[in-house]
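A single protein chain has been removed from this complex, and every other one stays in its place.
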Amino acid sequence: MKTKAADVETPIPGSPWINVKDPASPALDAIGDKEGFHPLEIEDCRHRNQIAKISEHEDYFFIVIKTIHFDRAGCAIAFDDFDLFVKPPAVVTVQEKEDSSLVEKAVARMRKEHAQRPWRIVHALIDVAVDDYLPVLDSIGESIDELESDVLERPTPRTLQRALDLKRILIEFRRNATAMREVVNHLLRDAPRDRLVYMRDVYDHLVRVIDFIETYRDLVSGSLDIYLSSIANRTNDIVKVLTIYGTVALPLIVITGFYGMNLELPLQHSPHGLALVVALMAGSTAGIMWYFRRRGWL
Amino acid sequence: MKTKAADVETPIPGSPWINVKDPASPALDAIGDKEGFHPLEIEDCRHRNQIAKISEHEDYFFIVIKTIHFDRAGCAIAFDDFDLFVKPPAVVTVQEKEDSSLVEKAVARMRKEHAQRPWRIVHALIDVAVDDYLPVLDSIGESIDELESDVLERPTPRTLQRALDLKRILIEFRRNATAMREVVNHLLRDAPRDRLVYMRDVYDHLVRVIDFIETYRDLVSGSLDIYLSSIANRTNDIVKVLTIYGTVALPLIVITGFYGMNLELPLQHSPHGLALVVALMAGSTAGIMWYFRRRGWL
Amino acid sequence: MKTKAADVETPIPGSPWINVKDPASPALDAIGDKEGFHPLEIEDCRHRNQIAKISEHEDYFFIVIKTIHFDRAGCAIAFDDFDLFVKPPAVVTVQEKEDSSLVEKAVARMRKEHAQRPWRIVHALIDVAVDDYLPVLDSIGESIDELESDVLERPTPRTLQRALDLKRILIEFRRNATAMREVVNHLLRDAPRDRLVYMRDVYDHLVRVIDFIETYRDLVSGSLDIYLSSIANRTNDIVKVLTIYGTVALPLIVITGFYGMNLELPLQHSPHGLALVVALMAGSTAGIMWYFRRRGWL
Amino acid sequence: MKTKAADVETPIPGSPWINVKDPASPALDAIGDKEGFHPLEIEDCRHRNQIAKISEHEDYFFIVIKTIHFDRAGCAIAFDDFDLFVKPPAVVTVQEKEDSSLVEKAVARMRKEHAQRPWRIVHALIDVAVDDYLPVLDSIGESIDELESDVLERPTPRTLQRALDLKRILIEFRRNATAMREVVNHLLRDAPRDRLVYMRDVYDHLVRVIDFIETYRDLVSGSLDIYLSSIANRTNDIVKVLTIYGTVALPLIVITGFYGMNLELPLQHSPHGLALVVALMAGSTAGIMWYFRRRGWL
Partner (left out) sequence: MKTKAADVETPIPGSPWINVKDPASPALDAIGDKEGFHPLEIEDCRHRNQIAKISEHEDYFFIVIKTIHFDRAGCAIAFDDFDLFVKPPAVVTVQEKEDSSLVEKAVARMRKEHAQRPWRIVHALIDVAVDDYLPVLDSIGESIDELESDVLERPTPRTLQRALDLKRILIEFRRNATAMREVVNHLLRDAPRDRLVYMRDVYDHLVRVIDFIETYRDLVSGSLDIYLSSIANRTNDIVKVLTIYGTVALPLIVITGFYGMNLELPLQHSPHGLALVVALMAGSTAGIMWYFRRRGWL
């Protein structure tokens, strides 16, 4: 298998940053061999679903960061891997998804700032990746707002489905954001004085993201409790209606049934018979109504 | 855009404290440039919804603190940012909300004490901000008391809504108070001996605030459990009434229905017919009542 | 306002311990001024609802401890503040509640032991305060036992109220006991060798108290789960009775209703009519009974 | 009160181990005085319900360990205190329960191994005490298995009672095992090299015990959730039966009631009347059945 020209690019002409666009490319092995990167780590670049991590070697760092993709309509979240080998002055990055805009955005950001030292490149890439987390967080926040009002006003099994989806998304998000925070925390310890403030900024963002995720998890869990309470409340209301109707109607049915019997009944032929029956029926209804009112059910 | 005179003020004449009243003012940039504050931090002053934080630089501190606003009727809480750059002897503050009374209250407090050194100003501002947390806490406490009695005595969907609102408020409050505590904790480590006791006082207040928030969260969660139990209890009561009425009435309806049939029935023409029917009805009712009493349902 | 003689006392004649019985007394300010106690701390002595705490100053300690008051009938708990300034050889205490028996009990304990050095006085006061926690704990334990048997045998809304009260009490108790433990822990670090064993004893007591509170909180939470299960179980039982009655009776009502119609009915005038109807009714009932028995509902 | 010969024994003739069989015996005070043990600790030996603990003094250790007693039938657990004073070469033990088999078992174990140095005695006693924890754990595990199958197959209020009992037992067990682990952990730090492996073995056992207790607590809590779900499921089934019967029967009752009225009814005297009524009844029943089948309730 030959290396195609398109597999490897130099995003910023003149800088020591090499980006491998296809992790399957043999060019990656060639670079790894030349720079002395560990074969297990080259292998890692070809497996998706890594967790964000950082390994410090004698003369280089291997960093895996995660980019976010959120599909709000389908209520699904995905994270892609983006790998960095940092061996100053060289920076080798491997993008695992072909159409990632991460490199492009990082280049744009750095052009503005005329700063292209190796750690600045690393920072720019992580910063861009983490910046994409924030709008996803907002979007999840809005979904939770909708969930909460649904749960109180019109709880249906679809609401449950939505709550479950949000819960999964938040669990997945937290897992990735926490690992990213550990990576940035590790980098903070190694950051030179002048870059410290940038890294700290990314770190602050990640702390805020995780903070919000925890808050959102609390809210989704709370929504399920409220869903259950809400349904219990409705069942209670419905049963109350049935009980009131039932308890009012049943004595009337017994009374009319009594006078419907084909037996010789008291007062059957007297004009007072009907009056008696009607009085009994009214009295029974009034008594039951009074009882319910006293218990606060009406 | 020109700097208006009103954008910047010197709250205490003769002191090195400068307060920027409008974060959008170009005066802020001018001060930042002159003092050498980091552009990212000047930018931070223009974004709301920061989390309270402190960054230590070689020759200055950047501090974001949060002021509280509580609307009890609407059951809503809000936090505004107030930013401080401390580069002794200079103190530059940026108030993000135009009508904040924070500066005014801090000035009043310091006049009384004739102490205007830079860290004293910082302390006074944080102290005033945190002092405002306590009445909000009391107000939330009262709302929880109301919630608890509602939950036991008259649980309705509105009660659920209130519990949900309180939960959100407490989550938001805790997030901000915890960040504030971290800021004060950081300042405590740097506090000179003579100011230590003041900072410790603020720290104690914040610890107490967070402590109460945790307690309140426990109570609101507990209220939801009790709400559910309370509703379950009521449904139980209601169903019990329906069951008792139903089980008493159904046999009577069957008996009267039996004698209502247009068939040749036993004892139909005997005067004992009615007696038999009435005896059956009374017996059935008595038997069912006895059964319910034995099960403790009456 | 003049200092009344009764405001200040020397609980142990000849010892350097001064007890201020009324925190509002100007005598307290006079002592504070003379000994150089911080004005904020003198102020603290006049505010109730402090949390237990210890502040170490260059030449003295300020300690706030909490005494317990439990009203089992009303299911309410209260904690009062008792403040200590320790500046060996002087010990100044401030009792915030006028009728506190704490001083009296501590004096009695120390008389027995003929030991009145400053830290011994501190230890005696803390020890007496903590000793009062244990019977309250026992009392709460008994209330929980009652709660648990009620929850299984006769769950009512009053049971819920009790559970809620116990939960509040335990939350309050834990908050105070934890703060007390921190105070004692701080003192342990400063305790001279010969007093270490006494302080450790108080520390052990507090650890045990907190341990029990946690256990009790678990039990009360568990009780609420069981309450809910218990109610669900009862509702199930009640609904089962209604269902069995209803499903047995409804076909009978339909059959008797059918023969009660004023139409020309089959076998209406035959003597077999009644036999047929009775057979149908018996068959329907038997069939339903068999079905229920097979499902294990009878 | 005189010391009876039976109060004190030397479990291994020739060894420096003294066992006090009755903590109330004045012999204990005599030993304490002679060896210089702290009076508070002698006092501790006479109070039950201590928590396992270790105190290190200048020339001796005071250790409280807990022996287990489990009554599976009654679903009750109890822990007794066993106290050790270790002042090499002397070991003084106090058994708080008269019929404890702990000493006997420890002697048996040590005879086999011909090793009776002071710390070996301590190890043997702790080891025997902890060994007794494991069969109790197995027994609890079996009770939980029974609970789980009951909860799914035949949930009754007795199942709840059992779950509650198991929960209490596990809370109590964990409290004691955790304290024991702390004691052994403390001893591990002081263990001479050659005994380290024995102590580590006990420590491993305790870690495993606590690990299992946590697992069991999770399972019991899970059982309660499943109990509630199981009951909810049954209620659902029962209500479904009632609803199907009710909705099928009610229209039939209305129809037969209509033709049971003593009014001039349509088709009353036509032979098609009955056919119409029967057709209506069959149609209503078929329609309702079809509706239920479509909703998946049949």
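Just so it is clear, A, B, C and D label the chains in written order, and each chain counts residues from 1 on its own.
Following the convention adopted for this analysis, contacts are C-beta pairs under 8 Å (C-beta built on N, C-alpha and C of every residue); 3 or more make two chains touch, one makes a residue touch a chain.
Since this is a predicted model, take the numbers as computed values, not measurements.
Asker: Give me the visible chains that the unshown chain touches, in label order.
Answerer: Within the full complex, the chain left out of view touches A, D.
Asker: So one chain is hidden, and I want to know which residue out of D:Pro23, D:Pro118, D:Gly260 or D:Gly273 touches that hidden chain in the complete assembly.
Answerer: Answer from the full complex: D:Gly260 touches the omitted chain.
Asker: Looking at the whole complex, which of A:Val8, A:Leu28, A:Ile68 or A:Val239 touches the chain that is not displayed?
Answerer: Touching the chain that is not displayed is residue A:Val239.
Asker: Quick one: say which of D:Ser15, D:Gln161, D:Thr243 or D:Thr285 touches the chain that got left out.
Answerer: Counting the whole complex, the residue in contact with the absent chain is D:Thr243.
Asker: Since one chain has been left out of the picture, which residues of subunit D touch it in the full complex?
Answerer: 148, 152, 197-198, 200-201, 204, 207-208, 211, 215, 218-219, 222, 225-226, 228-230, 232-233, 235-236, 239-240, 242-243, 246-247, 250-251, 253-254, 257-258, 260-266, 297
Asker: For subunit A, which residues reach the chain that was dropped from this view?
Answerer: 38, 40, 51, 53, 55, 57, 155-157, 160-161, 163-164, 167-168, 171-172, 175, 224, 227-228, 231-232, 234-235, 238-239, 241-242, 245-246, 248-249, 252-253, 256-257, 259-262, 265, 268-269, 271, 273-274, 277
By definition in this document, only the chains that are shown with their structure count from here on.
Asker: Hey, how far is the Cα centre of subunit C from the one of subunit D, in Å?
Answerer: 23
Asker: For subunit B versus subunit D, what separation do you get between their C-alpha means, in angstrom?
Answerer: 37
Asker: Residues of subunit C touching 2+ other chains?
Answerer: Each of 228, 232, 235, 239, 242, 246, 253, 257, 260-262, 265 in subunit C touches at least two other chains.
Asker: Using the contact definition from the top, classify how the chains connect: line, ring, star, complete or other.
Answerer: Shape of the chain contacts: a line, open at both ends.
Asker: Please list each pair of chains that are touching.
Answerer: All chain pairs meeting the touch criterion are A-B, B-C, C-D.
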